[in-house]
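Taken from a larger complex, these chains appear in their original positions, while the remainder are omitted.
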Amino acid sequence: MNVLAIGAHPDDIEISCAGTLAKLVKAGHQVTICHASDGDKGHYRIPPEELIPIRQREARQAGAIIGSEVISLGMRDGNILADHEGNRQMFIDMLCRVQPDMVITHTPNDYMPDHLSVSKLVFDTTFLATLPKASKQYPNCAKVPSLFYMDNLSGLDFQPTLYVDITETMETKTEMLRQHQSQLVWLKEHDNVDVVDMMVTLGKFRGVQAGCTFAEGFIQHMVWTRPNAVRFPV
Amino acid sequence: MNVLAIGAHPDDIEISCAGTLAKLVKAGHQVTICHASDGDKGHYRIPPEELIPIRQREARQAGAIIGSEVISLGMRDGNILADHEGNRQMFIDMLCRVQPDMVITHTPNDYMPDHLSVSKLVFDTTFLATLPKASKQYPNCAKVPSLFYMDNLSGLDFQPTLYVDITETMETKTEMLRQHQSQLVWLKEHDNVDVVDMMVTLGKFRGVQAGCTFAEGFIQHMVWTRPNAVRFPV
């Protein structure tokens, strides 16, 4: 399968679903990671123009660990609007290039606006990308992909309908997250958390719920024209 | 009663609520059908400029079967944004012209973005159209109409709070849907369904739930300033 994971910022994918992505790669599936923003405001001291290349490099390093291509759409933190034609077109073009069978993204009830906008943009454009001439650069998507929402960072009001046992890839996931060195600082200062520790806690907690050591949780968004009977492949 | 059914594209109304509209007309109510878009992208081979007049004619033929006026707002497929002043004004002007007592439209959890945008635009503008000088062309609406969401095409996550027994008008509904010849092709190619068969299946299924042969399901959106104690008239 061709799986595409789309987050708002570099590191969102690593925190919430990298264990599953690593497992998918091990099982022979193709995985692409996309970030809408370069994460330009994710630091109190490093200014945006310096921060962007740092975070692009961190994201590429993380993706390289599982051999995934990493795409950035070049948006700006705090500026991702969902009801916006230009943003829709950028998502459509990217989707038409990747042609995913399955897409993972933020849940619509996540904690901050960029996540919410990306969630809605993904829902909207995974359908729109199948319309005739959706993209000027690429052929339209051959089908509407299945859609999975990943855990928000705290599990608040998020009851998974699907668990993936990531015990075997937890180490890889941790290594991927550690590439985002700049964010270990930011999340400590902005949110007072050690993000690696928080990710491990969430992984153990989902493991308790799922009956294994570490797990990631997802909610499948089942709407019409999507292949809802296809079983998650790992 | 003056009933207005608003869909995103020509054929949406026919699939989801034409049996109820036919029954309303038989009971002496006035019914108007409105499509936000002309459905310009609903074909893989016929280009938009050719498709638009075809679909307008199909929609008028369908409406003519029950004697309903059919209004198109002339928007474009995939381009209907909800948080957009121009779109709001087009809806307000149309509402001020029709002055409905009751409005039927897409549910907020439908399957594709145009449906979602129309749902929100209808919710927003059925209120806004009652404000002073809401429209430059028509007097403001005399009241906020009651609001009903029609079934999405697949019934996914849609539990009706109201059923209408459409056994007596099922034939009329089918005839109305058959006018949309261009879409019988499109839905076969894009979604791999025979839309008439799918509509009949949904009608039978809602009939099983309702205790009759064929039914349509709706969810009433009860919010303040709407006449929520008024019983659905058929």
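Couple of notes before you dig in:
Residue numbering begins at 1 within each chain, and the chains themselves are lettered A and B in the order written.
The definition used in the following text is that a contact is a pair of C-beta atoms (placed from the backbone, for glycine too) under 8 Å apart; a residue touches a chain by one contact, two chains touch by 3 or more.
As the structure is a computational prediction, the values presented were derived from the model and not from experiment.
Every protein chain here shares one sequence; 2 sit in place, and the complete assembly counts 6 copies in total.
What we mean here is this: only the chains that are shown with their structure count from here on.
Chain B is reached from chain A by a rotation of 120°, derived from superposing Cα atoms (nearest 5).
Between the CA-based centres of chain A and chain B the separation comes to 35 Å, rounded to the whole angstrom. Against chain B, the residues of chain A that register as touching in their complex are 83-85, 123-124, 127-128, 130-134, 222-225. Chain B meets chain A in the complex at residues 41, 43-44, 77-79, 81-84, 109-113, 116-117, 152-154, 156-157, 190-191.
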